[in-house]
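One protein chain omitted, others in place.
A and B label the chains in the order they appear, each numbered from 1.
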Amino acid sequence: MQDKIFKALLILSAVLIPVIGGGIILSLTVDASGAFKEFGFWEFVFSDDWITTAGKEKYGALPFITGTLLTTALALLMCIPFSLPVALFTGEYFKGRKIAAVLGTVIDLLAGIPSIIYGLWGFYVLRGTFMYLDLSPQGSGILTASFVLAIMIVPYAASLSAEFIKMVPAELKEGAYAMGATRAEVIRRVIFPMAGSGIFSAFILAIGRALGETMTVTMLIGNTNQMPETLRTTGNTMASIIANQFGEADGLKLSSLIAIGLLLFLITAIINIIGKILIRRARHV
Amino acid sequence: MKKFCLPLIAGAMALSFAACGGSGSAGSVELSGAGATFPLPFYNMSFEGYDAATGNKVSYGGIGSGGGVRNLKDEIVDFAGSDAFLTDEEMKDMKPVVHIPTCMGAVVLAYNLPDVVKLNLSGDVIADIYAGKITKWNDARLAELNPDVKLPAKDIIVAYRSDGSGTTFIFTDYLSKVSENWKNTYGAGKTVDFPVGQAAKGNPGVAGIIAQTPYSFGYIGSEYAFAQKIPYASVKNSRGELITPSTESISAAAGDIPQDTRCSITNADAEGAYPISCFTWLLIYQEQHYGDRSMEQAKATVDLMKYMLADSVQQKTATVNYAPLPKKAIELSLQNLKTVTYDGQPILK
Partner (left out) sequence: MNKVKFRIFKSRLLFIMVCVLSGITAIPLVAILGEVLIKGWNQLGWSFITEATPNAYKAMIAAQAGEDIPGGIANGIVGTFLMLFLAAVVAIPVGILCGICLSEYRKSWFATFVSYLTDLLQGTPSIIIGIITYIWVVVPMKGYSAIAGSVALFIMMLPLIIRSTEETMKVLPDTLKEAGLALGGSYWRVMLKVMVPAALGSIFTGILLAISRVVGETAPLMFTALGGAAISWNMTKPMSAVPLLIWEFFNDPNLQNLIWGASLFLLVFVLCLNLLAKQVAKKWKV
C-alpha cells in the first residue's frame, strides 16, 4: 500500500514537469495571440516597427530578434578563442594536475557571478574603456553587450568541452605519439576529431545561455528600439525589451511583449534541445 | 547530514511563523499606490508625514506613470501617480477618475560637458537634437545660442526613457508645441519612438547615464538634476527669454487651470516662465467602492488627497526641489474631491 502511494508520488512529481513545460507554451500562446491576431504571425516576426503612440500602435519583433541573434553570434565568436584554450588547458595539457583544478575553480566562479554584477562591471568599468578606445561612441551598445556576454558564456563552453577532451582514450593519443606526432598534431588530428561533436554541443549550449541573458544586456545595450545598423550602435534584444517595457505595458503592447517572450522561448528551446541531443549522443559514443 | 539539516529547517520554519504573526497590525489603514517616479521623493516625505499625523501607512512604488495607470486599471492600487493627465480617450476606457495635482515640477535638459558650466537652448534646437538633425556639440545653431562657450567637436550622446513615462510625455508635449516637424513625425506620448540615442529606465536611470557619460544630453525631472547637481540648460521660453529652471520660474508657468485640472502648461505664455514645467497628479476613482475596498480605505484615500493639498505640505515642496501648487489648483481640487463617493454617497461632507 505504502509502496503504491510512494510510486504514485514519484509519477506525480514527474508529471509536474510536462505540466509546467506545457503550461508555459500554452499560457504564452494564449496571451500572445492578441498580437498575432492583430498583426499576423509572420508580419509580427518580420516587422521592424515598434510604435507605442496610442492610436498608431504597431509592433514588430524584428529589431529585437536581430539584436538577440547579433549579440549571441558576436559573443560566440569572441568566446571561442578563450574557451577552447581553457578546455585544452584543463582537459589535456594539465589534466588532473593542481593548476588545472585551480583554473577549473576560477571558471566555475566566473560562471557563478550573478548577471547583474556582470552588468554593473560592464557599465561602470568597460563602458568607459570602450568609449576611450572609440569602439563605441556612447559606450553602451551591441558590441559592449556582446563582449560581456562572451565572458559570461566562456565557462559553460569551456567546462563542457574539457569534459569531452578528457574522454578521448589515452591509447589513441599514445598511438599517435608513438608514430612521432607532436602534441599539437595529436590535438588537431586525434583529440578534435574524437571530441569534436561534444565540443560542438558545448558551444550550442553556450549559445542557449547567451540568447536569454537579460540583466547584463539590459544594462549595456542602450535599449533602443531600432534595427541596429552597425555594431557600434545601440539596440535591444528580445530579453531586454521585455525587461524594459513589461512593467507598464498593457493591451496590445503587453500581448506583443509576451509574443516576443514566446518566440524567445521557442528559439532557446530548439537550440537547447539540439545541444542536449548532441551531448547525449557524444557521451554514449 | 540529516542532523545538520533538521535544526536548520526547524529554525527557518519558526522564523516564518513568527513572521506571519508580526504582519497584521490592526487599527490603521494601509494604502498602496504606484506610478510616477518624478515626484517620488516628495511623496516619500509627505506620506511619512501623513503616517505620523494619522497612523495610516501609505506605500508607493515608483514604477513609472504608465505602470501606475495600468495598476489603477487593474484595481490593485488605491491611487496612481502620473505626470501626464489621462487623455479623453484613456478616460473613456476607464471608470470616472478624479485628478488631484500635488505639486509642480519641470523637465530639465541635463548635460555632461567637461568644462562647460552654462548652456543655453531653444525649443527648436532641442527638437532637432532629439530628431537626430543636430548631432555635434559644436553645431552652428548651438554655437549661436552659446556665443561665450567653447563647445567641443564631439557627438551628442542623447539619452531618453525606456519605460512609459510622464516625463517623456511632458517633454514631447513641449517639443510638439515648438516644432512642427516633431509634432508630425514623432508626436507626444508616454513612450515615443526617438530616432536617436540610448534609453534607460526611470528618471534616475537617465540621470545615471548622463552623470556617467561625457558628452551626453538628456531630459530628466528637475528634482534629480537639482539634488545630484547635474548641470542643466537654460531654455528660451515663448517670450524669447532665456530661463533657468527654478522653483520661481516653474511657478510662473501655471496659468489658467480648467475645472478638472487636466492641463498642459508647457511653453506657457507668461513672463519668467520656464517652458517645460508641469503638474504631477494623483489619480483616484470617483466611485471608491471597487474590488473589496472598505469604507475606511476609501475615507483614508480621500483624506490623503486632502492632506497633500494642505498648506503645511505644499510649503515643504521646495525642500525636495519642487514648486508648490497655485491657490487656484488647490481650490479646484478640493471641490473635485467632494465629488468622490462610496456607493454613491459623497465621502467628504
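Methods note: a residue touches a chain if its C-beta (ideal position, glycine included) is under 8 Å from a C-beta of that chain, and two chains touch if they have at least 3 such contacts.
No experiment lies behind these values; they were computed from the predicted model shown.
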| item | value |
| --- | --- |
| Touch criterion as defined above, residue of A:A35, A:I51, A:I151 or A:I221 at the omitted chain | A:I151 |
| Contact with the hidden chain (one of A:M131, A:L211 or A:A282) | A:L211 |
| Of A:I187, A:A202 or A:I221, the one touching the omitted chain in the full complex | A:I187 |
| Contact footprint on subunit A, counting only the chain that is left out | 2-3, 5-7, 9-14, 16-18, 20-21, 23-24, 27-28, 31, 81-83, 85-86, 88-89, 93, 103, 105-110, 112-121, 123-125, 151, 154, 158, 182-185, 187, 205, 208-209, 211-215, 219, 239, 242-243, 246-247, 257-258, 261, 264-265, 268-269, 271-273, 276 |
| Footprint left on subunit B by the chain that the document does not show | 1, 9, 12, 16, 18-20, 22-23, 37, 40-45, 48, 59, 61-63, 74-76, 200-202, 204-205, 207-208, 211, 223-224, 226-228, 291, 319-321 |
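Please note the rule applied: only the chains that are shown with their structure count from here on.
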| item | value |
| --- | --- |
| Centre distance in Å when subunit A and subunit B are each reduced to the mean of their C-alpha atoms | 37 |
| Residue numbers on subunit A that touch subunit B, as the complex places them | 50-55, 123-124, 127, 131, 137-141, 222-226, 234, 244-245, 247-250 |
| Complex contacts: residues of subunit B adjacent to subunit A | 63-67, 70, 73, 87, 89-90, 155, 157, 162-164, 187, 189-195, 197-201, 212-214, 216 |
